[in-house]
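As you look at this complex, bear in mind that one protein chain is not there, while each of the others sits in place.
Coming up: subunit A.
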């Protein structure tokens, strides 16, 4: 049963023991961010956090860490909360095959209940804004879906983009926006600015739990995130038309902000503590001029803490980065078994693959670097055999420690592209990339002494079950 809005998902989280209400009064800073930061430090089962007694506010509701554990990620996909990480990724990949699932048009969106326009537009009247990290230049919206259309194809639904970009509040009606060049909105903005036109945008906050997953997913330029949401939900995503821009937005959003990215304008933005575990900023970035805010009565402000991993961000973009890479690699190399791209949005990727012939695994590694996502990420690839689980890091370390002969199995390619935020790049946007081939060499690559591997005993699977049963019955 998919969720059509954030509130219905929060109800489920609460019933499943995965939402914690903080009943004491808290300070907007540093308590809200510090609590969400701490959620990432208490283990895999961390709950979402709900705050409604925040100093100085009379009527604020803030929720954080909604996707911030494997349990919550499983529940967002409608899976049992105990579902393992690998099983969640595999189920995600199965549902992907249903893409595209056309959205459903629905009237009477709850966010139509309240509207601010003209001089009344004021983010502070609608949202209990607050700072996340010490060095952040201001208060950010960092879990919103930003919707825009291709100015050269304004009627093309597939090229309408839905993405998550950091948005800094730089005024009551102004937001700094960071479009990474590899992301679709940067292409929309470039086309608009080449024409000297503003780019209309709709920014939706507090979405149903699948929209943030697809908004952070590296998809093809002409693939619709909304149609992917339908596939992942197993049901069409309800959409409504934003009244000011005509853009398609989630029916179930808490808040819909509409306006334009002003052509030719750049203003100081940041810094912002990023998903890389480092700040970035101090550059001039595009600016959104807000012209209309629509919102549900008693809106819930959803925010996401990110900083030194792991944080909610890593759970949110972990599986959704693995699956596109898996699909793109398998399209040409069906030998690929599994892809773990959960480290810093796929800056490091571990791929399990069978080998067609000697040298094959290295080719898979190079292909990973040249996928659309790989152009901006995938600086390191570790290749492991088909019987190694890339999600089981001790197994991966065993493969690397025992199979790798560094001179032949480590390949470094200089001067390749990477997103500007990658901290190790030099200059920003350019890096070397590395393949570590930890697969067993196969003919005609006859290196090493791998002829007699030990394997799990044939009876081990049965004993695994038996031990689990005995332990469960104690």
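Going forward, a contact is a pair of C-beta atoms (placed from the backbone, for glycine too) under 8 Å apart; a residue touches a chain by one contact, two chains touch by 3 or more; residues count from 1.
As a convention for this text, contacts and distances are computed from a predicted model.
This figure omits one chain of the complex; the name its UniProt record holds, of "ABC transporter permease subunit", "glycine dehydrogenase (aminomethyl-transferring)", "4-hydroxybenzoate decarboxylase" or "O-phosphoserine sulfhydrylase", is "4-hydroxybenzoate decarboxylase".
Among the residues A:193, A:274 or A:409, only A:193 touches the chain that is left out of the figure. Checked against the hidden chain, the listed residues A:181, A:220 or A:334 yield one contact partner: A:181.
When you scan A:120, A:134 or A:408 for touch with the missing chain, the hit is A:134.
Here one chain is not drawn; of A:14, A:29 or A:291, the residue touching it is A:29. Against the chain not shown here, subunit A presents residues 27-30, 55-59, 122, 124, 129-131, 134-135, 137-139, 169-172, 176, 178-179, 181, 186, 189-190, 193-196, 264, 266-269, 271, 282-286, 420.
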